[in-house]
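Only one protein chain is missing; all other protein chains are in place.
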Amino acid sequence: MSHDKKYIVIWAALLVALFVSLGLGQFVGNAAVVGTIFVIAAVKAWLVVAEFMHLRLEARWLQLVFAGALAAIMAFVIGITPDVAHHWSVIPPKPEAAADAVVVAKKPLEPGNVERGGKVYGTYCVGCHAVDGKANGGTTGANFVDDTTRLAKTDAELLTSIAEGKTGTIGTMPPWKGALTEQQRVDALAYVRATFGAK
Amino acid sequence: MSHAHAAPLPEERTSTGVATGKVALWWFLASEVAIFGGLIMSYVVCRLAHPEWAEEAAHTVSAAGALNTVVLLTSSLFAVLAHSAATHGDMKKASNLLFATVGGGLVFLCVKAYEYHHEISEGFTPVASLFWGFYFFMTGLHGVHVVAGMTALTWAALKARKNEAPWAVEYTGMYWHLVDVIWIFLFPLVYLASAS
Amino acid sequence: MSHDAHPQSFISKYVFSTDHKTIAKQYMITGLFMALFGGAAASAIRTQLAAVEPGGTGGFLDPQFYNSVVTMHGTVMVFWVAMPVLVAGFGNLLIPLMVGAEDMAFPKLNMASYWVFLLSTVVLLISPLVPGGGAAGGWTSYPPLAADPALSGVEWGITLWILAVALELVAFLMGGINFITTAINMRAPGMSMWDLPLFVWEEVAASIVFMLSVGPLIAGAVMLLLDHVAGTHFFDPKMGGDPVLFQHLFWFFGHPEVYVILFPAFGIVAEIITCHARKTLFGYKMTVWSVIATSLLSFVVWAHHQFIAGIDPKISIPFSVMTILISVPVAVGMFAFMATLYKGSIRFTSAMLFALGFFACFLLGGVTGIINGTAAADIYIHDSYYVVAHFHYTLYPLVFMAGPAGLYHWFPKMFGRFMNETLGKVHFWGSMVFFNLIFLPQFNLGMMGHNRRLAVPTNYEFLSTPEALLMQDISTWALFGLLAFQLPFVWNFFHSMFRGAVAPANPWNATTLEWQCPSPPPHGNFDTPPVVYRGPYEYSPEGDGPDFIAQNQPPEGQHEVPQNPLVSPHAAK
Partner (left out) sequence: MLHYLPFQLSSFAGDIDQVIRVIYYIVGTWFVAAEVILFWLIFGSRSKPGVRAAWLPGTGRAKWAVLAPVCAVLACDLIIEKASSPTWEYVKLDIPHPDVEVKIEARQFAWIFTYPGKDGILGTEDDLVAKELHVPVNKKVVFHLEAADVLHNFYVKDLRLKQDAVPGRSIKGWFDTNTEGTYEIACAEICGKGHTLMGSKLVVDSNEAYQSFLAAL
């Protein structure tokens, strides 16, 4: 039963390696420690694959099969690390609420100003709702002119669908609270009511 | 034909001297390495991009992870002892050792279930953040493979008890070792690299 | 070996058969059936592009539906036509026959792979019928568009699409294990790895490349599915996820995938030109090494699909160099095939015509790829019609020229009957003319800056010029010509199955083992297990002996060598 004794010895070695890396686990701060932990993990993995799975005794080309899979994954990680790991040119996701709070704190909310609203509409809303407010015949957005139910809704209701966005029958209205301040949204609504809807 | 112990092969025909079943199994293990490798490397790369995950990772129960490593290593030992028992023809002992391996898998799943319960009760669900998404997906997929390994081992143990398909002892054991190797890499990545 | 099969009911003989030849036919017929869907999607796209008028009017497809038709066209053609016909169809049919085995290493696993594939086909065909329409993010379905239903307006369509692709990948993993183990371990006695026909080498290389590269995509597809269904944030930029990570996961598989399609087509063409030019393959070992080199290189080039996709421009340089280098081993293969024709004695059967047509068109496909691989030129060329023309000049010859070439060549072996030669030539010349007419104008459209996947390109003035509209119209009329010339093939294929001229066992006087057994081969393939004495391409050897020597023909003055102990004992019963 000499084989069995060898396996038990290997098993014990694996446990020792585990406790060593557990011990190292306390000061994960510096990279050297993390490096040694992964080297220990690699050694443990090799022990299991070579001894328990008898890869060491297999034909050479079978070892190549296993090595081939590892090589493919190494090629993958080397290829993506510079891009995804260092997150070239990433912008840290800034919390959206902050944008609103800054503006409101300064200026109290004025009633909707049609002239300023026209500029906001002309920049952000015209892409889908079009200059004439008909949204290319209602295909890319709500058609304010022909579909009178749209502007029949209350201001509060329309302001929430501008801020939070809405998924309707035609498609999805993106939420604008990140890009537009509350004042701009009120102005835009005032412009839309003034130019397209009956007051 | 292949090793000294020459257990009867599932396929009588082999041109390379290696049992066809074993060739197929090594290819299957290679594709498993590719799947788990892709997933673990995506996690590693995202981890390099988000150093702040160390705080989130601190909420994982390292002790449970270590215990699970011990459990899996021990059940791997049982699997390899079962294989060496089968090669010496003692199928009864091999079958018992295989059942012990399945027992190890059960213990692993129970510890895992406790861990999941503990984490989810604290509000760390897969949708909580990207780290938890990776954590639950990796350990969950590994858990699925543990269950698959346990069913295969149980089938092999029953066959071994009836002295049939002795090759199954070795092949299910090898699949179990791969599941153990994947856990050997998962443990430091998720549990250890966390104590900030 | 070929014991008279125990009486099988229709079901177990044709539907739940574990015979690799029947599974091959099932794969091929499912693939050709799905080609109808791919063709229909193509004609919808082309008709829309020809119907649009300047000013953005005239289009009859709603933009969202157009995007989903483009997505289905790409997905169906790559995963449900190219893979089943080239990899699984010919692979299942020929690998056991060419290595002299009675069946695949694991017949039940082989049958299971077809049934998982059929399930994936059904799931895919359902996906456009659900509310919200089919997936509409291109065949690559990048997140966040594919991950967030609110952004794409497609809920169930994308879920079913991802499931269908995942099932299809699992089916080909099962098939791949069978191909590799059969080719490596079930070879006839006396057949060393260097006696394998090139087709078997290419199929094994395709299966290995597929198996090792699909791992990350399976993980990526499940992550995308979880993002889409369960609300996790793997690729959600607002929660720190990274959409570019999915692009890497996809294209790490995406580029090796096109070599998985290229290898079987190269294998088919190699078998056909050697047989019909009566000449041995020029530089067999060199060509095998070029296949291995292409396989290795195919793992390190994937980011040339993402030069301007927002990745770090510094890593585009190594990928651009590797992409240009991969043209070298592929060039070795192509030049070796052309050198094989030199001083040959070419018989212009339909199969040979298609193989030569494949060369002529694939040359242009390969040559126009260099510009995409060069990072600087790709800035302008990326996602333009130039790229569309390039990959159609590579994929169309692989699937619709090497595929039919293989069908005309091995049809007598599959069904024991010839396909009609004159219809074959009509099909060849018609497809050849109209295929070129479709895609040559698209090179010019690409240079003009026409970008892909636009439902109504005439919304832009620079795409409403008379030249652009003329080229779109030529492309569309040529497509209808091409579809018309596929009819003779479809009729010829099904008609000849039952009424084609009866074919002998070795109609083309070929040397490889699959022609040394009756056609169609019985259940166990070979009456007596073949023993192999020489390499696969012994055509017109020196001296004035017979025109070819089969692989299993014993050398003169020596009768059959007694069984090699390695041969399966149960055969000796």
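In this document, chain identifiers A, B and C correspond to the written order of the chains, with residue numbering beginning at 1 in each.
By our rule, contacts are C-beta pairs under 8 Å (C-beta built on N, C-alpha and C of every residue); 3 or more make two chains touch, one makes a residue touch a chain.
Since the structure is predicted, the reported quantities are computational estimates derived from the model, not experimental observations.
The hidden chain, counted over the whole complex, makes contact with A, C. Residue-wise, the contact with the chain that is not shown comes from A:128, picked out of A:50, A:128, A:163 or A:194. Touch with the chain that is not drawn comes from one residue among C:193, C:222, C:296 or C:377, which is C:377. In the complete complex, the hidden chain is touched by one of C:51, C:193, C:222 or C:448, namely C:448. In the complete assembly, the contact with the undisplayed chain comes from A:140, out of A:63, A:81, A:113 or A:140. Although one chain is not displayed, its contacts with chain C can still be listed: residues 56, 63-64, 66-67, 70, 136-138, 142, 144-145, 148, 151-153, 237-238, 241-244, 277-286, 308-310, 313-314, 316-317, 320-321, 324-325, 327-328, 331-332, 334-336, 338-348, 356, 359-360, 363-364, 367-368, 370-371, 374-377, 379-384, 443-444, 447-449, 451-457, 459-462, 467, 539-542, 544, 547.
Residues of chain A that touch the chain left out of view are 87-91, 93, 119, 122-124, 126-128, 136, 140, 171-172, 174, 178-179.
What we mean here is this: only the chains that are shown with their structure count from here on.
Interchain contacts join each chain to each other chain, per the touch definition above. Taking each chain's centre as the mean of its C-alpha atoms, the one that lies farthest from the centre of chain A is C. Here the spacing of chain A and chain B, counted between their Cα centres, is 31 Å. Here the CA centre of chain B is 35 Å from the CA centre of chain C. Looking at chain B, residues 16, 18, 23, 27, 30-31, 33-34, 37-38, 41-42, 45-46, 49 sit in touch with two or more other chains.
Residue positions 68-69, 72-73, 76, 80, 84, 86-87, 90 of chain A are each in touch with at least two other chains.
Chain C makes touch with chain B in their complex at residues 101, 105-106, 173, 176-178, 180-181, 184-187, 189, 191, 211-220, 222-223, 226, 230-234, 236, 239-242, 245, 249, 252, 566-570. Considering their complex, residues 3-4, 7-8, 11, 14-15, 18, 21-22, 24-26, 28-29, 34, 37-38, 40-41, 44-45, 48-49, 51-54, 57-59, 61-62, 65-66, 68-70, 72-73, 76-77, 80-81, 84-87, 90 of chain A touch chain B.
Those residues of chain B that touch chain C in the complex are listed here as 11-16, 18, 20, 23-24, 27-28, 30-39, 41-42, 45-46, 49-50, 126-127, 129-130, 133-134, 137, 141.
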